[in-house]
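Of the protein chains in this complex, all but one are displayed in their positions.
Coming up: subunit A.
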Amino acid sequence: MSAAPATGQVPDAAGHFGRFGGRFVPEALVAALDELDAAYRKAMGDEDFLAEFGALLRDYAGTPSLLYEARRFSAQIGARVLLKREDLNHTGAHKVRNVLGQALLTKRMGKRRVIAETGAGQHGVATATAAALFDLECVVYMGQVDTERQALNVARMRMLGATVVPVTAGSRTLKDAMNEAMRDWVANVEDTHYLIGTAAGPHPFPEMVRDFVRGIGEEARRQCLDLTGALPDAVAACVGGGSNALGIFHAFVPDTGVRLYGFEAGGEGVDTGRHAASITGGSSGVLHGTRTYVLQDADGQTIESHSISAGLDYPGVGPEHAWLHDTGRATYLPVDDADAMAAFELLCRTEGVIPAIESAHALAGARAIAPRLAEELGREPVIVVNLSGRGDKDVHTAGAYFGILDKE
């Protein structure tokens, strides 16, 4: 396995992960990004901040999350599978870690308003939750198509006191919601923090979001050692923007014997063009403030992504993943809708756990790599899978997919 550069070297001071990352933003935002960068660096060296963040993660979010050995699921796929149960966190996903960190920073910067983009509504709900807790005004931009598909999450955000703005521009989905949030931020940057939901966007967001969620991997590494006496053979996570994957990868990057697998949304199949696999099926470009792998045409126009999982349905990916791919430290493979849903069903039936469809991509990926790893190692492999979120939000989509909803 190739030696990985120490993560301390990336990103550089300007946020570059090798040829990826950086800041491709209107000058109007540079001062705010610099302010955020300074506040974040100060906070990460400030014991009071770290203590406050740690207490919130423990007492409010319910972490450390469990590392659970899924014995019946393991028996079905031929690997010893340890599930990192981020689905048990408050609000039902890893995302609460990021929003708590950024909301704390917002307060420290003296800003009184947060804005966010959301696709399925999970990040919007998490942001609205933190805004309620910290008494911040909250505006969430959501593509009009998504507000109609995810009416329940729209209601959740409103219950929590947030304003939800349906975005009618462009394709009316997540990327357009992100554009609209950027426009709001340019106009209101003085009193507003843009609480980006994944490890993408302009510097320092990719590095900062990674640092707020990297506890996932730190916990999992310790828990795996306690449970098995050794590090895992592989770590698996789904990748949309990629925050849950970076969160669980980060602590393992220096452990070169641990294989890192990111599973992208293959949609109807990468060869059909209807997918969200930016690394597998895209190319280097600039989108939403950063240079990374992007789904685009020859003119650099963004191509719409497709996935049964709304949370993975994004035509870009965090720049650190692009870098981990280029260096070979992590391996990125597509998982199509059908395989993800088969793994979704298998976890439900063997473990009594309904995963988020996003996380089902990681389960399906683990299932796909298990035989190869077993052959390579000559024994049953140990795979840590990040179960990044719970599937309550997906009951309607999955019910329709499996044809088990009563006809109305």
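Everything below uses one rule, namely that a residue touches a chain if its C-beta (ideal position, glycine included) is under 8 Å from a C-beta of that chain, and two chains touch if they have at least 3 such contacts; residues count from 1.
Keep in mind that, in the parts below, contacts and distances are computed from a predicted model.
**Student:** Pick, from "ABC transporter permease", "Sulfur reduction protein DsrE", "FCSD flavin-binding domain-containing protein" or "Tryptophan synthase alpha chain", the protein name that UniProt gives for the chain of this complex that is not shown.
**Tutor:** "Tryptophan synthase alpha chain"
**Student:** Give the residue, chosen from A:Val96, A:Val114, A:Met182 or A:Val253, that touches the chain omitted from the document.
**Tutor:** Residue touching the absent chain, from the options given: A:Met182.
**Student:** I need the residue numbers on subunit A that touch the omitted chain, in ascending order.
**Tutor:** Subunit A touches the chain not shown through residues 14, 22-32, 169-170, 175-176, 179, 182-183, 186-190, 285-289, 294, 296, 298-302.
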